[in-house]
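Scroll down for the structure; my scribbles are underneath it.
Only one protein chain is missing from this complex, and each of the others stays in its spot.
This part shows chain A:
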Amino acid sequence: MAPYTNIPLSPAELSYLHNSLSQNPPIRPDGRSPTQFRPLVAETDILPSTNGSARICFADGTEAVVGVKAEVEQSRTFVSATGEVGAEGVLGLGAGGVGDVDMDEEDDEQTSRAGKGEETWLEVAIEIPGMRDDDALPVFLSAMLTEALLADGELKDRLWINRRFHWRLYIDILLLSQPFSYPLPLLSLTTHLALLSTRMPALLSEKDEDPLFNDDWEASHFLYPQSEGRSESQRKPPVTLLVMSVGENIIADPSREELAVADAVVAISVAPSSTPDNEMVLKTLALRTVDPPSRLTGAGVPTALNTTAGGTSLTAAEALVLREKDQGQTVWRPPRGGVKRAVITRMIKLVTEQGGVGQEVLEGLAGVET
């Protein structure tokens, strides 16, 4: 077993995997095509005590549950705002121009909700079995998911209720199994489904009153409006997908074994939005390179260095020269260095293009019945 990792593969196996994935077309261990996703089982609206929830099981047995919960919270800027707002109200009453003020504010509310949200109103917490909350993996994953969710800039504005109150959205992500492959796509897809099913109670109170909500759940509205006919504001929550490269090949939805030989792994966050003629277009929101576990694997020993197989024992410097000359051609050498810009471009294109991987995944998820 390679040191420092949980990859139970020897250098010879890694070399074999790397070679077969570098073929054209690549040969994947499970026989998938390079852009094919593994099958998954998904269900939404499973927990009545949450605003929205979803559960996804991947084919490798990993399972995640996401619950979205919204709570009303007093805005922190309230203290500084009251003075001004209160004074205005008193003045308005005294001047008898209440009606005018009301009209103005109503228009105001419709149009200028934008830009009023704050990023801290969204809280993403990830729980991974066997890991502490402040371990690197959950912290990094939640930062990446939060980044993608906030990147469209609309979600946080939808949490604004009035000048004194706002929603605080808690997204609790539970990974129910051991993290076999890198769990980011699983968690992101589950979060996407949970947010799609998230409903907020309808507001009854007006303007800056203490918020009062309609307790009829039928009257609630979706956090991400699911209008069929209207083409505008057909925003959907983002999904983050993992794409990796081996040599010149680009592979979507890598499994654990494939990640073990990846040259570069990139997490791409895309959000779907519709064009006026009702076609889905994917917009890239965020891009992160993920440190591939292949870098921590142990290198193989070339035959020339293997003293038990008739190799000569060389000095350290000579051995190094030999290893460098080999370039991973005959034995496994963990990948190093960066990734070519052209490869990154092709990765993004693979996910975002029409009929690409991103569209396939989102169409699949849209088919999940609540």
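We adopt the following convention: a contact is a pair of C-beta atoms (placed from the backbone, for glycine too) under 8 Å apart; a residue touches a chain by one contact, two chains touch by 3 or more; residues count from 1.
To be clear about the criterion, contacts and distances are computed from a predicted model.
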Identity of the absent chain, which is to be given by its UniProt protein name, from "Ribosomal RNA-processing protein 41", "Cytoplasmic tRNA 2-thiolation protein 1", "Carbonic anhydrase" or "Cns1/TTC4 wheel domain-containing protein": "Ribosomal RNA-processing protein 41"
Please identify which residue in A:137, A:151 or A:174 touches the non-displayed chain. A:174
Decide which residue listed in A:61, A:153 or A:225 touches the omitted chain of the complex. A:61
What residues on chain A make contact with the chain left out of this view? 46-50, 53, 57, 59-63, 65, 67-69, 71, 125, 127, 129, 170, 172, 174, 176-178, 180
